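Below is one structure, written out as structure tokens; the observations come after it.
Left out: one protein chain. Kept in place: all the others.
Chain naming follows the written order as A, B and C, and within any one chain the residues start at number 1.
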Amino acid sequence: MPISVKFFARLRETLQRDGATLDYSPGMTVTQVWQQVSGGIDMPDNTLMAVNMEYVTRTQAVRDGDEVAFFPPVTGG
Amino acid sequence: MPISVKFFARLRETLQRDGATLDYSPGMTVTQVWQQVSGGIDMPDNTLMAVNMEYVTRTQAVRDGDEVAFFPPVTGG
Amino acid sequence: MRIAILGSSFEPYTEVSAHERAMNAAGKFGACATFIGSTREFNLQDGIHALTLEHYPGMTERYLKLIADEAMQRWPLLDLLILHRVGELHPGDPIVAVAVWSAHRGAAFDSCRYVMEELKSRAPFWKKETFENHASWVDKNTEAG
Partner (left out) sequence: MRIAILGSSFEPYTEVSAHERAMNAAGKFGACATFIGSTREFNLQDGIHALTLEHYPGMTERYLKLIADEAMQRWPLLDLLILHRVGELHPGDPIVAVAVWSAHRGAAFDSCRYVMEELKSRAPFWKKETFENHASWVDKNTEAG
């Protein structure tokens, strides 16, 4: 089961895609997920990230089948 | 023009009257107004007082024609 | 600005909503903070059947206006509404409604709370609670905390 990646808001527009899938490899972190799907674009410093809809930090390990999301600071309310 | 005195809430019930009038005499303070209209009952410590609908302290001088009010701590809202 | 002392039951959200429409300021405010106080069936004791609100006509309006003016001076508010019941109320009946409109939420939250705390400590209203077999004056309001 592949890892599913989502992008939102400005990041979705910058990357010109709303998501991606990639194969899991052991020891993979959230930062490595970004590197594999971002087409060489550096991750903006203020990027927030979530694994399975829970906030995590860049060094968080991912597991096969996880949903990984990247997005800018939130601006609701 | 006499001084008009008003009592509210528990104080109105204690004194068994909602108001009184009394003649002005020079140098009169709010405390003296109380003494003349309270029928010998001591002013409760937490009594609030107003002259012409503005909070004052016990030593406030009154003028002829003033409206003087005595009432317990307020409990609105 | 609207400040009113009401002798009969009112529906606070209808009033707030009507005032907001009448302001005709849609797009100007980003924040509206509202506080509604209602009659509980308990206070220090359970079993409140009715609450009687007495006030000092004239002085009450004067102090509500003073408090409202203080809030308008202290924060950048677009408008402010204060409604307060007097007379006989029953559990569930609204007692007070305060609503403030501002561009930003900080001013709205802070000024709404300010108006409520000042109203409770300075506006001449008094509550008497009626229980099944007796009635008693409320001696003081609860602290802000």
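Going forward, a residue touches a chain if its C-beta (ideal position, glycine included) is under 8 Å from a C-beta of that chain, and two chains touch if they have at least 3 such contacts.
This is a predicted model, so every value here is computed, not measured.
S.K.: What chains on display are touched by the one that is not shown?
M.R.: Across all of the complex, the chain we cannot see touches A, C.
S.K.: With the missing chain put back, one of C:V16, C:L83, C:A123 or C:V138 would touch it. Which one?
M.R.: C:V16
S.K.: Just checking the interface: what residues of chain C touch the absent partner chain?
M.R.: Where chain C meets the chain not shown: residues 11, 13-14, 16-17, 26-41, 91-92, 103-106, 108-109, 112-113, 116, 142-145.
S.K.: Counting contacts across the full complex, list the positions on chain A that touch the omitted chain.
M.R.: Chain A touches the missing chain through residues 6, 8-10, 13, 48, 50, 53-55, 69, 71-77.
One rule holds for everything that comes next: only the chains that are shown with their structure count from here on.
S.K.: Need the most distant chain from chain C, centre defined as the mean of C-alpha atoms.
M.R.: A
S.K.: Rounded to a whole Å, what is the gap between the Cα centroids of chain A and chain B?
M.R.: Taking the average C-alpha coordinate of chain A and of chain B, the gap between them is 72 Å.
S.K.: Using CA atom averages as chain centres, what separation in Å is found between chain B and chain C?
M.R.: The separation of the two C-alpha centroids amounts to 27 Å.
S.K.: Would you give the residues of chain C that are in contact with at least 2 other chains, written as numbers and ranges?
M.R.: none
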